[in-house]
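Encoded as structure tokens, here's the structure I'll be asking about.
Note that one protein chain is taken out, while the other chains of the complex remain in position.
A and B label the chains in the order they appear, each numbered from 1.
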Amino acid sequence: MSTVRIQRIAGLTVLIVLLLAFPLFASQFLVVQIGIQSLFLGIVALGLIFLAGYGGMVSLAQMALYGVSGYTMAIVTVTYGLPWYVGVIAGVIFATLLAAIFALISAHTQGIYFIMITLAEAMLVYFYADQDRVFTNGHTGINGVRPPLIGPIVMSDPTTFYYVTLLIAALVYLGLRYIGRAPFGLALQGIRDNAQRMQSLGFNAYAHRVTTFTLAGFIAGIGGVLGTWYDGAISPGSIDLTRTINILVIAVLGGLSYLEGAFVGAVFFTLVTNFASSFTDRFNTVIGLAFLAVALFFPDGLIGLSKKTLQIATQTVSWRGRNALESSKPVKAPSASKLPTSDTVSEDKKLMIASANPEEEEKQQ
Amino acid sequence: MKSKTRIVAQRRWFRQLMLFLGMLALLTACGGGTTTPTSGGGLSSGSNGSSSNEIKIGALATLTGPFAALGADGMRGVELAISEFGGQVAGKKITLIKESSDATPAVARDAARKLIEQDNVDLMIGPLSGDEGLAVRDYAKTQPNKVFLNGSSAAQDTTLRNSAPNFYRFSTDGVQWMAGLGTYAYQAQGHRRVVTVAEDYSFPYSQVGGFMTEFCRVGGHVPKKFWVPLGTTDYSSVVSSIPTDIDGIYVALGGSDGVNFLKQYVQFGGKAPIIGGSITVDQTVLSTKGTLYQRVLGTASAGPIADNNPDAAWQQFVSAYKAKFPDGLPSPSLFAHAYYINTKAALLALQQVNGDLSNGEAKLKVTLSNLQFDTPTGPVKLDHNRQAIANIYVTVVDKKSDGTLYNKLVKVIPNVNQTLGVPEDQYLAQGPLSRDNPSCP
Partner (left out) sequence: MREFITITLNGVTLGGLYFVAAAGFSLIFGLMRVVNLAHGSLYLLGAYVGWSIGDATGSWYLALITAPLGVAVVGVLLQQAFLRRIQGQELREALVTIGVSIIIADLLLAHYGGQNYEYTVPDALNGPVNLAILGVTYPAYRLFILAVALVVGVGLWLLLKHTRLGMIIRAGIDDRDMVSAIGINVQLVFALVFGLGALLAGLAGVIGGSDLSVRPGDDGIYLLYSLIVVIIGGMGSIGGAAIGALLVGLVSQYGLAYVPVYSVLITFAMMIVVLSVRPQGILGRRT
């Protein structure tokens, strides 16, 4: 076995052990406020990163879909008193359905227009939740949503909840990794890079985009169920403009090109918002500065930053191809002999962050 | 042979793992190693007791958003009560930890969670606003071993329906605050047809409901009710839609919303007199730097305080407030008052149990349930839902010799309870107060 492979397995093992043992050595507050929160926020951000990184669509609608799922579940279980699994299924289905509807409307647009239309859709959901008295109970929201008893699993116990959330997060992450490498994911990336070319090859760009957006909505729905159980309630304040932007902040901070960025960004974000407020009231400025720094100097987010740091630190590693492949020049659309895999997609392509081509985008509209 | 692509991928993997491990290491360094047993109940961590020589009290108020000025005054009430006890109770030092919310339930809940679970306070006082109160009450149900006292939140259902056994409200609710006003508006001021303007959430429902219960009962009519989203700044369409055949507008808007509405109503040339909800012509509004002076003179209102109450206890409270807060309002608002009473209740109870917080604060809870004491506005005691029964004041806005505005006391309604004297099952049968309930067009 090569050293790289040994390193990889060792590292992965340590990570898994740490994640599993986390509740044993960290305080309960950390497990709940940082651990669980990072996990379900990370799940929602995963959907965004998949959409943005693989699909080239930056959507601000993720939290709104989270809200749809959470509200549906709350209405079904609290207002109508139906069992928890009905609530969960209804919640996720509704979020997915609404995501599909949004996608059908928005998938024709691209780039900055797409961002704005998803923002409008998100605000639509928010204002509806804030105004409606029949279902969503307006500004007050719906309280009393209890994590259920799933057979022997006591979801209301923080440690149990942590493990269940961890499991779900791992499943979503692995699922997305697989999809990213499967033909669907490859086609999606091709569409991201050059939709016209893919169309001429026979791929339906619009259908791919709609499907991806719906998938991201499904994921947001899962996050919504977990988050609503975590809070024990849902209200318009959970899905307002600030929270909507927060998911984007998390994704960008972590690294919009990397799936893992969702969780790295979420951990960073929850750490700063929880602990910085002990030192300064201006923790929002801190987040804003970090966000600005990432957007200006480190478009690959924290993960990219760590990579660069390690690169500098391990200058002595002699491996011929290193410089060539890890250069930061954007590479044009792939030739047929070297289709991008999910692992290399970010090596080869700095995403639209670095190499947006506005003229081409406009022609495609 | 392995492709270069694969190897690059593996190296990248490794580096990401290092990053993640680094973050986890940071996490554990920050968090410390204390593990505490879970105490059943909801999804929230158990928390440590504080050290034996201090009592940690958490205070939550709206320090941002439309109610920021009100929240600031609420905090003053807390500080005033603590200073009355000299900063300590039952031989232990009081540590006050403040948290801020913005009138949304989500933020209030997060702030409460931070106080209870991260800062490990022994008891919590707050929140300020109606919807927040409902959220905190529900959170309290998941933390049965901690005592929660209200700040000034005044939605009725916080205690009347689905009350929490560890949530105590020594301040009166929005319905109670309206005791006497409907009758006064009808009989003393001659109002017959009034429209209502209020924000669309739980607390204003209580206010409008409380006013209309009396006003309709004595023969008044409310042909139209306007409900606006919280934080609305542009009332022009509301003002334009007010019918012309009315003789008064009952305005239950709070804080800056009330000021905005009044300003725009005046700008449109509106002439009808205003009847004020408890936070509409409250001190925070009367002291705003603006030009509504003439218009609010003579406005009737009702609430838990009256600025010029001649009672000695009230006068003493006002002097203490002014002495401690020269930069505060000219006279304490009902927010300072409510937070003060709830804090004082907590401190008195702590004194009585000699700081004993053992056994899930059991002794403290019993003491609080039975606590009766004299406040600056008369005696207070709790009903079976742990809701205060206290005096209410009907007031009219008047001006002092130095030109500042204040709420002049015109009538005291003693010992008002949550159902305004109606038998509880009959009151509950009317259903929760909402946009359409009650109604008397």
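Everything below uses one rule, namely that a residue touches a chain if its C-beta (ideal position, glycine included) is under 8 Å from a C-beta of that chain, and two chains touch if they have at least 3 such contacts.
What you are looking at is a predicted structure, and each value in this text was computed from that prediction instead of being measured.
If the full complex is used, which shown chains touch the chain that is missing here?
Across the whole assembly, the hidden chain touches A, B.
Can you say which of A:128, A:206 or A:275 touches the chain missing from this structure?
Result: among the candidates, A:128 touches the missing chain.
Write down which of A:25, A:113 or A:184 is the residue touching the left-out chain.
That would be A:113, which touches the missing chain.
Looking at the whole complex, which of B:69, B:175 or B:368 touches the chain that is not displayed?
Residue touching the absent chain, from the options given: B:69.
On subunit B, what residues meet the omitted chain?
Counting over the whole complex, subunit B touches the hidden chain at residues 62-66, 68-69, 71-72, 102, 226-229, 231, 233-234, 236-238, 240-241, 255-256, 259-260, 263-264, 266-269, 288-291.
Spell out the interface residues on subunit A facing the chain that's missing from view.
So the residues of subunit A touching the unseen chain are 58, 105-106, 108-109, 111-113, 115-117, 119-121, 123-124, 127-128, 131-133, 241-242, 245, 248-249, 252, 281-282, 284-285, 287-289, 291-292, 294-296, 299, 352-356, 358, 361-362, 365.
Keep in mind that, in the parts below, only the chains that are shown with their structure count from here on.
Return the distance between the CA-based centres of subunit A and subunit B, expressed in whole Å.
Centre-to-centre distance between subunit A and subunit B: 37 Å.
Would you tell me which residues of subunit B are touching subunit A in their complex?
By the definition above, subunit B touches subunit A via 2, 4-24, 26-28, 30-36, 38, 40-47, 104-107, 109, 113-114, 117-118, 130-131, 134-135, 138-139, 142, 162, 200-202, 229-230, 434-435.
In the complex formed with subunit B, which residues of subunit A make contact?
It comes out as residues 2, 4-5, 7-8, 11-12, 14-15, 18-19, 22, 24-34, 130-131, 133, 138-141, 143-144, 146-147, 155-159, 161, 229-233, 235-238, 240, 258, 260, 263-264, 267-268, 271, 274-275, 302-303, 306-307, 310, 319, 321, 325-326, 338, 341, 343-344, 347.
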